[in-house]
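One protein chain omitted, others in place.
Just so it is clear, A and B label the chains in written order, and each chain counts residues from 1 on its own.
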Amino acid sequence: MWYYEKKLQYPVKVSRCNPMLAKYLIEQYGGADGELSAALRYLNQRYTIPDKVVGLLNDIGTEEFAHLEMIATMIYKLTKDATPEQLEAAGLGAHFVNHDHALYYHNAAGAPWTATYIQAKGDPIADLYEDIAAEEKARATYQWIIDISDDPFINDSLKFLREREIVHSQRFHEAVEILKEERDRKKVF
Amino acid sequence: MSFTLTKCYSPFVSKFDPCKPILTKCYSTPPNLYIGFQPNNIEQFPTAREALYAGTLWPCLYDPYYSKRGESIE
Partner (left out) sequence: MTQKKPLPDSYYQLMEQIQAVDFVLVELTLYLDTHPHDLDAIKQFNQAAYESRQLKNQFEDQFGPLMQYGQSYSSYPWNWKEAPWPWQV
């Protein structure tokens, strides 16, 4: 089971009401390479991966939920108390008529989250390579959001999340090495 | 370990390109691409607070990113 802790993994601060930035950030909430996809992908793959690396998938999957909460916090703060006019001006009019200020699992273009974003092939190497690719794609997405954002506080939190993708990718690479069982062994071909 | 965290290239520029050409394009090559299996006992950030704000406990995995838009001074 899981225990909830009443704290964010990293402090999230927002400079100003900015629904336009929230519209872009939702890519990492309900998008293909977002934090929801990441959490569900790893926690689902862990049932059919060798025991040696189950712990890693379990723990990275758990951390992804903390990242999902950070992204939600940014979106919540960027749109809290925004008027319908402000939301409409930010391109969130269509979101408003369906969801008011509620968050919803869709990407920046409004396409709802779908399980087809994630894969579980049951082949440990295929799944870990998917996970490495997912981390690199999420890292790239954070870069493009940082490039388009003019909020230094949001960018500080996004840089933390981008760095976490790098560390996760590192660990998944190590998991592949563990499953190859060739570590420290001299290779002669 | 010596490597660069960014690589750049020069795309072909046509005289008919409508937008002002970007002569050099760059992309990230973060440290996880080079480290292999992380060795034991590598240098850590001196404090937990520094590690938190770097997003990693180990300087060798740290890859700062700067907005292409350019950021106002924090």
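Going forward, a residue touches a chain if its C-beta (ideal position, glycine included) is under 8 Å from a C-beta of that chain, and two chains touch if they have at least 3 such contacts.
Because the structure is a prediction, the values reported are computed rather than measured.
Contact with the omitted chain, checked across A:Met20, A:Leu36 or A:Ala72, is made by A:Ala72.
Summarising the interface, subunit A meets the missing chain with residues 3-12, 53, 55-56, 59-60, 63, 69, 72-73, 76-77, 167-168, 171, 174-175, 178. What subunit B contributes to its contact with the hidden chain is residues 37-38, 40-41, 47-49, 51-52, 56-58.
Methods note: only the chains that are shown with their structure count from here on.
The geometric centre of subunit A is 19 Å away from that of subunit B, both derived from CA atoms.
Every residue of subunit A that touches subunit B in the complex is listed here, in rising order: 10, 139-140, 142-143, 146-150, 152-153, 155-156, 159-164, 166-167, 169-170, 173-174, 177, 183.
Partner subunit A is touched in their complex by these residues of subunit B: 28, 30-32, 35-38, 52-56, 61-65, 67-69, 71-72, 74.
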